[in-house]
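One structure, pasted below without further comment.
Removed from the display is one protein chain of the complex; every other protein chain stays in position.
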Amino acid sequence: MPRTAEEFLSPPSVPEDCYVSSSVYTDPDLYAEEEEKLLRRTWKFVCHVSEVPNIGDYRTHDWTGVPLVTVRSPDKKVRTFVNSCSHRGSRVVRYPAGNMKHMTCFFHLWEYDLYGNCTYQTRDEGYEAHGPTKEQAGLREVRTDTFCGLVFMNFDGNAAPLREYIGETATAFESIFGENDFEIFHLNRTHMKGNWKAWFLTNCDFYHEWGHQVNRSTNLTSPDYHDRPWRLNHAQGHGYTARKLDNEPFVVQYKNYKGWKNRDGLVLRGLQPGELVLTDLFPNTSVFMRTTCVRINHSTPYGPDHTVMEERGLGIKGESEADRRQRAKEFTQVWGPYSRNGAEDVAFVEESHRCQEFGANKYDVISRNEPIGDGLQRPQSDAYVRLFYDKWGDYMGRPANNPKNLMTAAE
Amino acid sequence: MPISDEQITRLIYRSCLRLDAEDFEAYLELFAPEFEYRISNYSVEIRKDQRWMDVNQDEYKALLESIPLHSKPLGTFARHANVYDIERNGEDRAKVTTFLTVYYTTPDGGTKVFAVGKYFDEVDISGDQPLIADREVRLETREVGIGSIVPM
Partner (left out) sequence: MTISDDQIKNLIYKSCRLLDAEEFDDYLDLYTEDFEYKVTNYSPEIKSDQEWMDANRAELKGLLANVPLHFRLLGSFMRHATVYDIERNGADTANALTYVTIYYTTPEGATSVWAVGRYHDKIDVSGDTPLIADRNMKLETREVGIGTHLPM
């Protein structure tokens, strides 16, 4: 039965943790608050260590609008700095990646070493009277750490250490990353008109697999699809799906997709042929292991309605050209801009955003409940999405179902 | 009778027209048996070449057949190509370099550049008709919007 205007404006008739106000995806004030209270206080994925293998190798990136540069210093530690000159604020390093001996600002040629120390001020005698001295003009360093070859950074000096932050969720990928020496071979970036949370939660909502032809043919038709539970990390807001309750692997039948074969060769150490393991790290990093290759997915928001998704593929360092080619081929079957899934995922997010932006959709329903035993939930349950918004509420100090504390129509 | 440069040029343009029209069956008729097709680029971020699609004849055929089952951009793609160079490798093969701009027109009718790149083709000229034996779409563009299941 169609809903009346009053019904449309009222919250859905489900428990309070089972719906979300669309304003969390569209409201500029909430986004500004997210930057301050959440995004600058949680660990943000930067890159894989193989992107900065040598001293002087760097990657530039942004977070909450702040330009950053991550570099391997001469002591081999990976460090991150705010990529803004201490003088007049210009970006110091302006290319996406490369190798440098030092960082020189192109505006007035102030120079910084790879530890962030200011080492040169053009005509420094001009600063003798009032300063600043070189000692006072270093770059702002941002806390940086690595886990399993994944580089993360955090603006918050008081946040829990990275290892503690990842917590028990590490069991999903720690052994696989420990047994394989990974190297990056794929990167693509997509600007989307949509909210960063909507993108991340598409990765965490396996109910959306019904929207993918590939997943309908491969994942959903695999006999054990519904038997692998969500393993939720309530303390940190992470989740993963991997082994079934009996600890047997979840195996995807790739041969069910026309033209594809099952993945029996080049299997990553720690995985079984065809095995799929998916990990979601709060607030927006996903690590997927699909038998022969790894995908890391992360997004950078530039506002409530502009998200840049970055997707990486990892293979085995030093493998033969033929093996790399096969691995890359299997990666791009499912992921990447010419894959069977990629464009569809972005379209899902953009279409939802289009309706949320001007109020055509007031609430997201996240009430799916599919118990599997042991208090766990099946993959297509909304269990993780609910956990995500619970955690979001903790950071924001607001409930996601009524973040602006508005009177509802029903009241 | 030897295959002329004009025949080779038309082969390339036909491949664009047929892909624009999503007439995949006719498009595949332009390829030699056992062909390979790749989409590649150089990533300045990871400082490496990368392949975004890498398929043989069977895989490509299956991919094209599956396109109607996928959700894909609702607008249309238009491939504007210019054959820049044809180089003969003996009597059986020619190497062809083609400049390519792919435009995307939204369902509302607005057009924007989707990607630019080059076709590096190896053309089989041993028979009566030229056929594409190998195609590498080398993209200059790496930000391709939401991407596409339809090849370039």
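Chains here go by letter, A and B, matching the order in which they are written, and residues are numbered from 1 within each.
The definition used in the following text is that a residue touches a chain if its C-beta (ideal position, glycine included) is under 8 Å from a C-beta of that chain, and two chains touch if they have at least 3 such contacts.
Remember, predicted model here, so these are calculated numbers, not experimental data.
Considering the intact complex, the chain excluded from display touches B.
Although one chain is not drawn, the whole complex shows that of B:19, B:39 or B:81 it is B:81 that touches it. Contact between chain B and the absent chain runs through residues 6, 10, 13-14, 16-17, 76, 78, 80-82, 101, 103, 105-113.
Here is the rule we use: only the chains that are shown with their structure count from here on.
Taking the mean of the C-alpha atoms as each chain's centre, chain A and chain B sit 32 Å apart.
Contact residues of chain B toward chain A in the complex are 39, 43-48, 50-55, 58-59, 61-63, 65-66, 69-73, 142-149, 151-152. Against chain B, in their complex, chain A makes its touches with residues 51, 59, 95-98, 184-192, 211-214, 257-260, 312-313, 325, 328-329, 332, 336-340, 342-344, 346-347, 350.
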